[in-house]
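One protein chain is absent from this view; the other protein chains keep their places.
Right, chain A next:
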């Protein structure tokens, strides 16, 4: 118990130090990323990812519209999730509960005040991911740049990670899959979840499918960016508006943050 508190305290501290260190030391380098983004955009990554960046999302729930599912659809499109077909004879309700989804639109209502909040819920890309802790094969892992994902070559489909995830962010593929996209292989017997459009990351693209779609709808409710770069759009926004981690009591230090919840 004490151990745990110690751990949490240390990390909050070391996190702060990192941020301040970066803020103080790297003003010069900060101009570069914006410029670099464009030159990098064409070139696929040839060096291993590093922990110099940590990718994250900030969701402004005040801007997340009721009834809009642009982010979900864009995600499905980008990752070929919309190519799934229900097994023959499966009732719609069961299929809806079982098909793979990487983003869920969640609607919260405060029963005392009646206030309704909409938000997209996806893998929260924890710094201390429970799914990685429980994985017996090492398939669930956190990439150096903070993306939590499944190495499907190692996944045996045991689904411990699905049970360990406090956010219900992971899906299991129950049946044979065809017509997958080249950039997003996926198939039966493995667990999968949001990987912050990892293929886009590695080809140097600026954002994720959900963020682009949300912006295209004019909502701009999701911001993507590097949590370690003090000048990134996401950090500017984090500085500006109050935000929270969902289930912050679990001290997982999520990479996806929400404001207005």
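Operating definition for what follows: a contact is a pair of C-beta atoms (placed from the backbone, for glycine too) under 8 Å apart; a residue touches a chain by one contact, two chains touch by 3 or more; residues count from 1.
By definition in this document, contacts and distances are computed from a predicted model.
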Chain not present in the shown complex, as UniProt names it (candidates "Formylmethanofuran dehydrogenase subunit A", "Fe-S cluster assembly ATPase SufC", "Sulfur reduction protein DsrJ" or "Polar amino acid ABC transporter ATP-binding protein"): "Sulfur reduction protein DsrJ"
Absent-chain contact - pick from A:199, A:219 or A:237: A:199
Contact residue for the chain not shown (choose from A:96, A:176 or A:248): A:176
Interface with the unshown chain - residue positions in chain A: 42-49, 80, 138, 141, 143-145, 151-153, 176-177, 179-188, 190, 198-199, 201-203
